[in-house]
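One structure follows; several queries about it will come next.
Only a part of the assembly is drawn; its chains keep their places, and the rest are absent.
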Amino acid sequence: MTYDLTTIGEGQIRLTCERGERLSTARSLRMTAAGSEANVAGLLSELGRSTAWASKLPKGELADRIALEYSAVGVDIRHTVMTEEGRVALYFLEPGEFPLPGKVTYDRLHTPFRTITPEEFNWDALLDTRVVFLTGITAALTPETARVVRYFADAAVERGVDVALDVNFRSLLWTGEQARETLEPIARQSSILFCSRTDARVVFGIDKPDVQACHALREEMGVPTVVSTDGRAGTYLSTAEKDRIFEIHSVPVIDRPGAGDSFVAGTLHGWLDGDVEKGIQMGTKVAQIALTHHGDLTHVRPGELQTLQSSDIVR
Amino acid sequence: MTYDLTTIGEGQIRLTCERGERLSTARSLRMTAAGSEANVAGLLSELGRSTAWASKLPKGELADRIALEYSAVGVDIRHTVMTEEGRVALYFLEPGEFPLPGKVTYDRLHTPFRTITPEEFNWDALLDTRVVFLTGITAALTPETARVVRYFADAAVERGVDVALDVNFRSLLWTGEQARETLEPIARQSSILFCSRTDARVVFGIDKPDVQACHALREEMGVPTVVSTDGRAGTYLSTAEKDRIFEIHSVPVIDRPGAGDSFVAGTLHGWLDGDVEKGIQMGTKVAQIALTHHGDLTHVRPGELQTLQSSDIVR
Amino acid sequence: MTYDLTTIGEGQIRLTCERGERLSTARSLRMTAAGSEANVAGLLSELGRSTAWASKLPKGELADRIALEYSAVGVDIRHTVMTEEGRVALYFLEPGEFPLPGKVTYDRLHTPFRTITPEEFNWDALLDTRVVFLTGITAALTPETARVVRYFADAAVERGVDVALDVNFRSLLWTGEQARETLEPIARQSSILFCSRTDARVVFGIDKPDVQACHALREEMGVPTVVSTDGRAGTYLSTAEKDRIFEIHSVPVIDRPGAGDSFVAGTLHGWLDGDVEKGIQMGTKVAQIALTHHGDLTHVRPGELQTLQSSDIVR
């Protein structure tokens, strides 16, 4: 197979003011690329997997900016459709510092991605993969994107390709009920489902403590593997064999966005090797690494997953 | 009267990459405020005039960013309508360096300003002014903005307030014919009209060499004063008393946007004192100064208009 | 009334080296405006109050730098006297990092503000206000500034305008005895007095534990409301109705200067609404926010005072 993982999602530009600045007075903004699915593909590519990311972008320097950042780490971006018209999705971030919360200003309406159709993409190429990765974010954008996500999932299942779904519920985009209606059919077809304990409650109405939520979700959806984060309380895994709780530890935050995507990528990295537990441990590590540097896309080399014990310099 | 000049127009955020960078690879962008009418009001305010700028902006940090920049130099921004919803107009600029042209990526669709109505603004306050300044840019945006521009012009004339119109034709926004249809009625009511020789041809069909274009436009529109730039060929003035050509000299460019607005502001500064010729000379100077520093808004102090002879440091 | 609050004080330029640099080797300095009274007026203006700040500055780019920063947030700076001669007050800050203390190098001698006289200011305008805000810093500078502070307080009382006094004792400028002699008459006329527990001891000889110091100060001065900070021990309030202790919590510090002024501004914001307790809570919040971004002037929008619970990003 050509790819280990393929995915579809919107590419965005993130504009962030420096720590200690406010957007209302900042003079310069850091520009980075963003996109939940691209982040997952990018990190897996850095870890040695072959990945492709499909999107739709308006030709121009800003689309190039996004494409170059993911292409640099090895993601195959050739299946992305380039259009003559339209604007690039943006988001502005004021990182915040306690007690001021980080503040995101989304500016992603009216982009070409919102009106994608299944006819635009090269499914033969995108389905030549071990797993298809889909998220609730893309499903939430418009009816059109929801339709493409559903199409991608169905086509994968039809060809016997695994589907991985990250629920990633965004309350600014849709309601829990809308999310359930769209995502439940996909979840039921998935081989691995990522869904936080909060999202399990809001989207699927499962309100149980700790790993029980994860277990209940697996049973209700009939998914072989469910991975569920629960903030600082830990991460839960439920499979047919066992339920397990993984501890997590807080680390200092330099840049928050992308940490969740890094967790998903790390987990899929282990899962693709047949060991989802090792995957969650790697996901937890790369999520921590994600917090140490700027940008949605996390830069990590395979060797770094082994050597995270010490903050001292080796000489 | 409360104000020397009032105006209405869209406020924008400009995001510029540094000289020597391309947008496709830049890591940071300079953020400044923009808006042709706000630039004119801002510079006049720095020169000691009392000005107000009306707009419509979505509440949030980016709107604050715009408001703070013009408020800093003294523009009264209290007549700007703040809404709960919508996005801020943006434009990205790659400054370019010969032979690479500067490249602007506009991203100003779907903003609240595009659907303004006359009912939203406090005309009593905005008409308590010596002159109302209007531009073809705002008239070009949408039928709604065109209607408000027309309303503002009519109300001014009705109250005996002068109108100044800057044609400022933008081919990306409308055709010459559309521009003529909207702007001609306003031009005919204006006390002073700014229209480049190129725009005189494209919008009003007047295709004459040098100051003759300016003269013909004045006769055709019945405007007392017409000021017409013609690139490096010079600037033209036509009044009932005389036609005159003003030389201009090229200067090095650090940041191009805003220079034209600075010319208009400087000219209006003299015109408000009853001396449009002195105004054009001041406008030419401040336009040159505009090119020497970053940002659409030009920073200049009244004393600097007298002492521009030497590039040497006085000690 | 035109203003909610008017004040008088010196405007300064602050020059700060970056975190991780020392002034002795730094290559660039961050330039911001400073001035305790201007900070208070500026923050109140951002919170929606109408404010004016009077000062005296030597014409030039550095005075403009100060004026623009406070004007941007809406402070009326038109009552500031501009002179042809003199220098601008400066201070250099090396922020320090534990265990190296922050280090301030003041350079504020020989400025025009030090020789202000009551005759220079437009008292009719400055007294058209709900409250006059005065500080011990300005009173400490020179006999001339002390005389103007006293004049301002007397004139306010005469017209029935409230006076708010912030003792803000600076040991580098005067002794406790000198401070008492100058400030006690003003304190006795004040409607609200800000005085830390330490300053209560050093200036007024009141050496009592916790809120008792605040209470004793109120009784001794005959002031209706006394607000007293006591480092990490908390903040005290004493009014005729009650004495109260407010907890405070440490937050990470990005930039320390201006936090105290922000506390005062927030407290006055509530006090102007008739609720000094709510004011102290707001003051505590904005003081924390002040520590999160660079510059003496704190940028905060009214809505942010309600939503400070979480450091997570809302999506």
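Chains here go by letter, A, B and C, matching the order in which they are written, and residues are numbered from 1 within each.
Definition applied: a residue touches a chain if its C-beta (ideal position, glycine included) is under 8 Å from a C-beta of that chain, and two chains touch if they have at least 3 such contacts.
Fair warning: this is a prediction, and the values are worked out from it, not measured in the lab.
Whole-complex tally (this structure file, single sequence, 3 chains shown): 6 copies.
Simple rule for what comes next: only the chains that are shown with their structure count from here on.
Interface chain A/chain B: over half of the residue numbers present appear on both copies, so the contact uses mostly the same residues. Chain centres here are Cα means. That of chain B falls 39 Å from that of chain C.
Measuring from the averaged C-alpha position of chain A to that of chain C gives a distance of 47 Å. Here the spacing of chain A and chain B, counted between their Cα centres, is 44 Å. Contacts with at least two other chains are made by residues 64, 68 of chain B.
Residues of chain B touching chain A in their complex: 15, 22-32, 60-62, 64-65, 68, 87-88, 90, 92, 94, 103, 105, 107, 109-110.
Residues 19-22, 24-25, 93, 96-104, 106, 170-172, 256-257 of chain A are the ones touching chain C in the complex.
Chain B makes touch with chain C in their complex at residues 64, 68-69, 71-74, 301.
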